[in-house]
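Omission of a single protein chain aside, the complex is shown with its protein chains in their original locations.
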Amino acid sequence: MILPGYVIEKRLTPSSTAYVIIPILSIILALAAGAIFLELSGRNCFEIYSRMFSGAFGSRYGLSETVVKAIPLTLTGIGVALAFRMQLWNIGGEGQLYMGAFAATWVALTFPGGSGWWVLPTMVLLGMLAGGLWALIPAIPRAIWGVNEIITTLMLNYVAIFWVDYLVFGPWKDPNGFNFPMTAQFSPGAILPALGNSRIHAGLFFGLALTVIFYLIIYHTRWGYEIRVTGENPNSAHYAGMNSKRNIMLVMFFSGAICGLAGMSEVAGIAGRLQQGLSPGYGFTAIIIAWLSRLNPFAIVIVAFLFAGLQVGGYIVQTSGIPSSMVTMLQGLLLFFVLGGELLTNYTIKRMPANPSGDDMR
Amino acid sequence: MNQEILVAILATAVTAGTPILYAALGEILAERAGVLNLGVEGMMLAGAVSGFIFATKTSSPWTGLLIAMLAGGLLAAIHAFLTVTLKANQVVSGLALTMFGTGLSGYIGKSYVGMPLPVPFHKVSVPVLSDIPFIGPVLFNHDPMVYLSYILVPVLWFFIFRTRSGLHLRAVGENPAAADSMGINVFLTRYIYVIIGGMLAGMGGAYLSLHYVPSWMENITAGRGWIAVALVIFATWNPVNALWGSYFFGGIDALGFRLQTMNVTISPHFLKMLPYLFTVVVLVLVTKRNMLNRIGSPRALGLPYDREER
Partner (left out) sequence: MQETYLVELKNITKRFPGVTANDKVNFNVRKGEIHVLLGENGSGKSTLMSILSGLYRPDEGEIIVRGIKMVFRSPRNAISAGIGMVHQHFKLIDSFSVAENVILGDDRTAPVLNIKDVENNLAQLSARYGLDINPSSMVWQLSVGEKQRVEIVKMLYRGSQVLILDEPTAVLTPQEADKLFRNLREMAGTGRGIVVITHKLNEVMEIADRVTVLRRGKAVATLERGQFNRTDLAWLMVGQDVVLQNKKKSPPGQRKVLELKGVGCLNDLGRNCLQDVSFTVHQGEIFGIAGVAGNGQRELAEVIAGLRRATEGSIIVNGTDITGFSPRRVIDHGVALVPEDRLGTGLIPNMGAVDNLVLKDYRRREMSRGPFLNRRKAYEKVKQLVNRFEIKLSSLDAPVKLMSGGNLQRLLLAREITSNPKLLIAVYPVRGLDIKATEAVHNLLLEQRERGMAILLISEDLEEIFKLSDRIGVLCGGRITGIIPSEMTDIEEIGLLMMGGTGEMVL
């Protein structure tokens, strides 16, 4: 019961208009709730929102920055969505991204003069392998003993981040880097080609290609069918002779590998080096993106783009003293409204039948 | 290792473990009622920042603590509304709560970062008890919040396992349909314990900003909320076990800290990894053990309850 006199009743079939309206309504409500916080701290919310919007989408530069941010968000979004499809809560996208970046950097630093054609493909492969193996660490105990993967994947984020910190503060620190926590610049052969003179790099291609591959695998292959069945009803999967243990490990491996690719494309596409604070939490934002998109790959691309805009807009207004944590707060709010909105998709709110006898309970 | 250092490490283990303990106790209550709340980290942060701000403004750590409880409880109420009333996915709602709490605390705490707290909780030695050799300095030379947790643990244990209300709490988490058919209000019960759980998480956060650090910085919890969630499994949903577990993790924290000051040539980054790595290892071992002993989570954990579900 939410209001006296009203009851919530389950719908027989989810309302289809709600699928479209709810995300939009959620965004509006989240912005409205965020506005309350902005106003409470004495800021003009309209001004800030409009500056965020025009900063992210209003100029050529802003748009290209938004696309640049959308690349890792799409990749990690696809990565975690793959795991979510099987009800595997991979909260470790952030750590897998860092490990992918680490492995790719290892290739670039180990072959500094390497300008052969093989350097970038090796970085991609090793980056994916590292992300995948990092995800496999929690996947194995999950598959065998049912160890809660939410906690283990999350804990490994911290470990991966400290590992990269150790490298960029220690053995891999650029001796000519004025003591900044970062490695030396990669050689040109280890840097992803960019689009024209913008910062948009070939990682965009990875993101779009994986979107299509994700769609084909999930909806059109036998393996994808197994993933969907296992995610919906693990008992049925077992009963139908599917090897869930193997699938848990495979799915987590690829989920991590895709996040690892995001890490590779960040170091090889943007900075050209590994540095501290490589990701502003892409792996976490990916979770919201995947959920908001209802694990649909094409929706992930769109939502990732919008979230990238939110992030870029957040940077823009940071100059006028709005803390970057506002973006995180807005994301959390958005997820609340989306969750609440699902009620409208699957339930209707109905007036209670009148009680002829009133409230004469004794 | 001589005794002095050992005492120092163990005493630090207690203080380092206390914020985790509060949060874990809260999560035990929520999970006993069948609601998984992964928003512990967010609720702790909300508690830490609001406690710090109000302690600064009122010059009283106790007011700060009270406000921290309110903040934690308020956030938990959002989770309860989404998962109990609206039957939303508990995992995702918890994650949203953590994200919201992280963002909110960073946002409102921005101007307080690095400010020293004029009125932290101070150490108060317990007369007589603190004079017991070894045990005294380890256990009875702390701040009031540590002593409060000493009381809270047995009280909660007694409440959960020996009282009527505790029986109802467990019934709701094990089999809400059965509890409902016997006239227990499942929704109300879940609301109450999720909110109390949030208040305890808020206290855990406040402990960090009001005594342990004591000041405010972004992400002051650094994953302690998540360690608390893992600890609940380790503790098999029992407050007394949560006490040992918290001090164990506190001890690892303290050990890392201690090793750094002892000129051990391990990179501080590796020492910082320790609690997280231990959580993973312990969780794997404990899950295996629980499986062998057939100790499970509350049966209805994570499942929404719908009376007319057919």
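Labels A and B are assigned to the chains in the order they are written; within every chain, residues are numbered from 1.
Throughout what follows, a contact is a pair of C-beta atoms (placed from the backbone, for glycine too) under 8 Å apart; a residue touches a chain by one contact, two chains touch by 3 or more.
No experiment lies behind these values; they were computed from the predicted model shown.
Considering A:Leu154, A:Val229 or A:Ile270, the position touching the chain not shown turns out to be A:Val229 (whole complex). Considering the whole complex, the residue from A:Ser50, A:Thr221, A:Gln276 or A:Ser320 that touches the absent chain is A:Thr221.
With the whole complex as reference, residues 162-165, 167-168, 170-171, 174-175, 177-185, 294, 299, 307-308, 310 of chain B touch the missing chain. Looking at chain A, the residues touching the absent chain are 9-13, 216, 220-225, 228-229, 232-233, 235-236, 238-243, 352-353, 355-357, 359-362.
In this text, only the chains that are shown with their structure count from here on.
Distance between chain centres (mean CA atoms), chain A to chain B: 27 Å. Every residue of chain B that touches chain A in the complex is listed here, in rising order: 38, 42, 78, 82, 85-89, 91-93, 95-108, 110, 218, 222-223, 226-227, 229-230, 233, 267, 269-270, 272-273, 276-277, 279-280, 283-284, 287-288, 291, 306, 308-309.
Here chain A touches chain B in the complex through residues 1-2, 8-10, 37, 41, 89, 91, 137-138, 141, 145-148, 150-152, 154-156, 158-159, 162-163, 165-166, 169-170, 284, 287-288, 291, 323-333, 335-336, 339-340, 342-343, going by the rule given at the top.
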